[in-house]
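Here the complex is missing one protein chain, while the rest keep their positions.
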Amino acid sequence: MFDFSIVTQAIHTALLSIMPEGLAIFLECVVVGVCLLLMYTVIAIVMIFMERKVCAAFQCRLGPVRVGPWGTLQVICDVFKMLTKEIITIRHADRFLYNLAPYIVILASVLAFSCLPINRGMEVLDFNVGVFFTMAASSIGVVGILLAGWSSNNKYSLIGAMRSGAQMISYELSIGLSILTIVVLTDTMQLSEIVERQADGWFIFKGHIPAIIAFIIYLIAGNAEVNRGPFDLPEAESELTAGYHTEYSGMHFGLFYVAEFVNLFIIAGLAATIFLGGWMPLHIPGLDAFNTVMDYIPGFVWFFAKAFFVVWLLMWIKWTFPRLRVDQILTLEWKYLVPIGLANLLLMVIVVVFKLHF
Amino acid sequence: MWKRNTSYNMTIREKITAWEPAAEWSAEGDGMLTVPVETFHDLAVRLKREGFDFLRSLTGMDWGEGRFGAVYHIESTATGENIVLRVFTPAPDKCGLPSVGDVWKGALLNEREAYDYFGIQFLNHPDMRRLYLRDDWVGHPLRKDYDPALNPLRMNNEVSQDSTPHFELMPDGSLIRKREVIFDEGEYVINVGPQHPATHGVLRFRVSLEGEIIRKLDVHCGYIHRGIEKMCESLTYPQTLALTDRLDYLGASQNRHALCMCIEKGLGLEVSRRVQYIRTIMDELQRIDSHLLFFSCLCMDMGALTAFFYGFRDREKVLDILEQTTGGRLIQNYNVIGGVQADIHPDFVRRVKEFIAYMRPTLREYHEIFTGNVIARQRLVGTGVLTREDAISFGATGGTGRASGWACDVRKRHPYAMYGEVDFDEVLFTEGDCYARYMVRMREIEQSLRIIEQLIDNIPEGEYRTKTKPVIRIPEGTYYSAVEGSRGEFGVFIESRGDKSPYRMKFRSTGLPLVSCLETIARGAKIADLIAIGGTLDYVVPDIDR
Amino acid sequence: MTNNSYIKGFLHGVGSLLTGLKVTGREFFTPKVTEQYPENRATLKMFDRYRGELTMPHDADGNNRCIACGLCQTACPNGTIRITVETVTDPETGKPKRRLARYEYDLGSCMFCQLCVNACPHDAIRFSTNFEHAVYTRSKLVKTLNKI
Partner (left out) sequence: MKYEDFIDNEYLEKMAEQLREGGTNVVLGCLDDLINWGRSNSLWPLTFATSCCGIEFMAVGAARYDFARFGFEVTRASPRQADFIMVAGTITHKMAPVLKRLYDQMADPKYVIAVGGCAISGGPFKKSYHVVNGVDTILPVDVYIPGCPPRPEAMLYGLMQLQRKVRLERFFGGVNKQIGKKEYEELMRRDLTAEKIDLNVETEHKL
């Protein structure tokens, strides 16, 4: 398995040879930041395109086909359009908060995104409480949504924001519980370390029953966390026109739109990292030839394949189910997911204590 | 079929004449009783007690020379008896009729409509605002002396009033005007529509919320009020036909059928059996089309977007069949006075059969993806309950009424075309909730397929169009015909004075009663339920506003 | 709620969700029904009864069958058809004769009710199946049907 840290180390040494360490680190930070943002944009574009094609396929139609080969340039067009669209200033809105909100949302999203370990040695933010940090960073997003709803001076926005507040805070609990289940199994919170421990088998296999339950709970709660159907109440189109971003136009709306899709990717990427072995290739004990072949596939390919598979799964769910009502969302969380999550955590503890895992 | 009613009328007519010796019978057309205004409210209460609990239609009238009034079509749901009453306003210069909104709730919006059209003030009506037109509209457009120049296009925004006028009769015979509050200052009122994805057009609600729970709901209609009834008064009979398609565009075929039937009844014209067969099949195809669209839109409103596409995919197949024969997808222009525009296409029978074979398994797919879904059930079962009494009182016919357990299908109550001879079930539920309303429509698709199946193979030979005179004049009198539209009873009321255009033409909207019962259903529900309720009531806004 | 019904309801719910997923999952792999309009333009054929726009057929010499009787204009519910008549002297008989000068048809207000075609005693007008009418200028929609 190729270790990307060789490359970064080499660059670091090369830079140190021509400049002082402080400057070198600063330069590296800038370069990494730019790369991160670039990747963020690319992922956003890919995700939006995928969403449009996948939903079209579920709905027995074609989706974008006319711009570029198979419609691949469609989202690029949207980007140009968004960039040139007027940004409307709303009278009687809280101007400062109104303009700030989309940036908070995108900031939270970028922060969480930078925690994802894409390949061995290709982690941007990686430290011993990585899981905590990711969750904390991603939950800043709800502040942005609340601000957007509050400052827009629009009743629909306000209702959307309130809904999203209730929903996201509730579902963070379930996400936490299901991740905690795996933390019990791994006894580490560092994301890169979690991946390394899956070298001999992904946690979803190692932890068998409790891990699978945790995975399902995570998918449901993760879907709710990013406000996607069937949990898309905050922007429920048929009820609240566009929910918390009703009043946003142009690129401000574009930021919300992009953040929504990248958040989905983050949720999927985290699922891939924690449950499906991240960039670890698929190894079947006993089949050495197969395992060697799998090892030739680079780690980031594994990571993206797994993440996009989870994304596809979530899209399948989104495009099949009707939307829940606000009280049902809370019922689902507090009456079903949280008790199951807690019982599952207990089960995992038993599994770990009695060494029942693989 | 209306002969039978006439014989029934005798008994109730006699009763009314006994109670009210001043009542006069006029026999032109369908015949109606003119009753005095002073005791009309008492009479209405008495009629209701007698079992006449369904106000089919309330038509405001201007008979010229300052004589205003209203025509009431009332039916007893228990016996199926019908009676038509006419009431004049007390004096030419005074416009006041007693409101019967407390007897039949469905009268409330209809009386507002009559006020809007003719300026007839209804005494003790709790909410005497205009129904369709802007509050600053000058005059009443359906009066015969109305001058359109009074109302140029106003581009200023309308201010929503939070209170409403209300008229009371003083002992000295004068009217006083009071105001009643609709929304308090402290209430959190949100505005749903006219441009809102879930109002199915340009209906507008003002909803007072407490958190997510609806406390009050105020319906605003008229954003697509096109004045069709007034336009009809200056069009010839064949020309009026074209406008009915555009009323409820998902029941275009049935609407036109109703008007053709009414005119044919006036003319005493019998159409051939072939025409009856074709019309019945077309009506049922249209019903399937409408119910598929209902399914699609309900799914979309509930957030299940994929099911929306499945519904539309299959709807296209119906539209293709319709288009091949009629030349129109949505607006077909098919029924004409005395028959249909063109004979059925040679491929018609084959394609309809193919469609029936295709549709049955597809319906199962719908049930798998949406009906059985636990989320859909949770959201539909038990929400938005309309009781049977309310359904009748509001006159909420069609799927909505049948979901509440009211057997209100015009095809069974007053069979027309081929419906007396085919075998089909009237789908009835008793729960009256959103789920029942949804299921009624899904089951009705199956019944429609069954009706078509029985007819499609034995369409008799015959002419598809009976020759009529070049200029059609209906003998003097009043006529009322009703069909089961895609979403309830669609009635046409014509008052003719023997001219080539009607003196007054009123369409009994299928949507208006549905909208009027919305407040009752939605109160206490959540805002998301409002969307489900609106979706399952299945109104079409241009049909409400006309 | 008893424990039993809690679990039963839960399992039933999950089952119904999976059924839904099965339907959409199957649809994901079935061929799509989309007709690609501008690409299929060559093969696209309307039903022959489809009413696209009113036309006045002309024979090879450029003559139409309209006698300018005005029945279609009277039959039209909303004044979409405007006929201008001119009187010319018949070169053979020397008598004055009504002749169609202009047959103006406003596609932008036509309601396709077919009353004009029904009214025409000489089949001089009929509906064609052309549907590509979208324009940038309103005046382009007012068409003169007869060849002058």
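As written, the chain order gives the labels A, B and C, with residue 1 at the start of each chain.
Here, contacts are C-beta pairs under 8 Å (C-beta built on N, C-alpha and C of every residue); 3 or more make two chains touch, one makes a residue touch a chain.
Everything numeric here is computed off the predicted structure, so don't read it as measured data.
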{"item": "Which displayed chains the hidden chain touches across the whole complex", "value": "A, B, C"}
{"item": "Identified contact with the non-displayed chain, of C:8, C:99 or C:133", "value": "C:133"}
{"item": "Residue of C:12, C:32 or C:82 touching the missing chain in the full complex", "value": "C:32"}
{"item": "Contact set of subunit A toward the excluded chain (per top definition)", "value": "52, 56, 59-67, 71, 73-74, 76-81, 84-88, 91-92, 153-156, 237, 241-242, 245-250, 253"}
{"item": "Touch residues of subunit B, complete complex, unshown partner", "value": "132-134, 141, 146, 148, 151, 153-160, 189-191, 193-197, 201-202, 206, 222-228, 230-231, 234, 242-243, 246, 249-250, 293, 308-310, 312-313, 315-316, 319, 329-331, 541-542"}
{"item": "Residues of subunit C in contact with the chain not shown", "value": "32-38, 41, 44, 50, 53, 77-79, 106-112, 131-138, 140-141"}
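Assume only the chains that are shown with their structure count from here on.
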{"item": "Pairwise touch network: line, ring, star, complete, or other", "value": "complete"}
{"item": "Centre-to-centre distance between subunit B and subunit A (centres being mean Cα positions), rounded to whole Å", "value": "50"}
{"item": "Inter-centroid spacing, subunit C versus subunit A (mean Cα positions, whole Å)", "value": "49"}
{"item": "Subunit B and subunit C, separation of their C-alpha mean positions in angstrom", "value": "28"}
{"item": "Residue list for subunit B, restricted to those that touch at least two other chains", "value": "306, 310, 313, 369-370, 373, 375"}
{"item": "Interface hub residues of subunit A, defined as touching at least two other chains", "value": "58-61, 319-321"}
{"item": "Residues of subunit B defined as touching subunit C within the complex", "value": "235, 238-239, 241-243, 306, 310, 313, 323-328, 331, 333, 336, 341-342, 345, 365, 368-370, 372-375, 377"}
{"item": "Touch list for subunit A against partner subunit C, complex", "value": "56-62, 65, 316-317, 319-321, 336"}
{"item": "Subunit B to subunit A touching residues, read off their complex", "value": "188, 190-191, 196-198, 209, 212, 299-307, 309-310, 313, 369-370, 373, 375-376, 378-379, 526-529, 531"}
